[in-house]
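With one protein chain removed, the remaining protein chains of the complex are shown where they sit.
Up next, subunit A:
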Amino acid sequence: MSAYPGQEGLRDPLKVARGLGSAKTGVHHWWLQRTTAVALVPLSIWFLFLVGDLVPADYPMVLATIGQPVNAVFLIVFAVCLIWHGALGLQVIVEDYVHTRWLELTLQIALRFGALLGALACVMAMLAIWLAGTPHS
């Protein structure tokens, strides 16, 4: 039974009245993780086929294949989603297992820098390959 009108259980009615709580931004990480996961389902299947196609490939063929505009765009999207999704997962792993505060903070910052650096590197590399292009025959 509640002590105050509008109160259920132990929840303070003022909290509900102000509209605070996890329903605002608490699910942000969850949604990003799911959104990138949904994107990665078709992208990673596509990536497997791309890599499988490249297997006995020599360097010029690799460049020609991944430099094709469609492949290049999908590779950029794939790399960004992959690293983003990975960073979100690593964040949770660090939160769960690293209990020394300074080390946790260092790792959390380092993995964000690392993810950003990795994603930028992939995008720049793909742009370089794409824009260098294969000459039109």
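We take it that a residue touches a chain if its C-beta (ideal position, glycine included) is under 8 Å from a C-beta of that chain, and two chains touch if they have at least 3 such contacts; residues count from 1.
Definition applied: contacts and distances are computed from a predicted model.
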| item | value |
| --- | --- |
| Identity of the absent chain, which is to be given by its UniProt protein name, from "histidine kinase", "Succinate dehydrogenase cytochrome b556 subunit", "Esterase" or "ABC transporter ATP-binding protein" | "Succinate dehydrogenase cytochrome b556 subunit" |
| Option touching the unshown chain, where A:I45, A:V73 or A:A110 are the choices | A:I45 |
| Residues in subunit A touching the chain absent from view | 34, 37-38, 40-41, 44-45, 48, 52, 55-56, 59, 62-63, 66, 75, 79, 82-83, 86, 89-90, 93, 118, 121-122, 124-126, 128-129 |
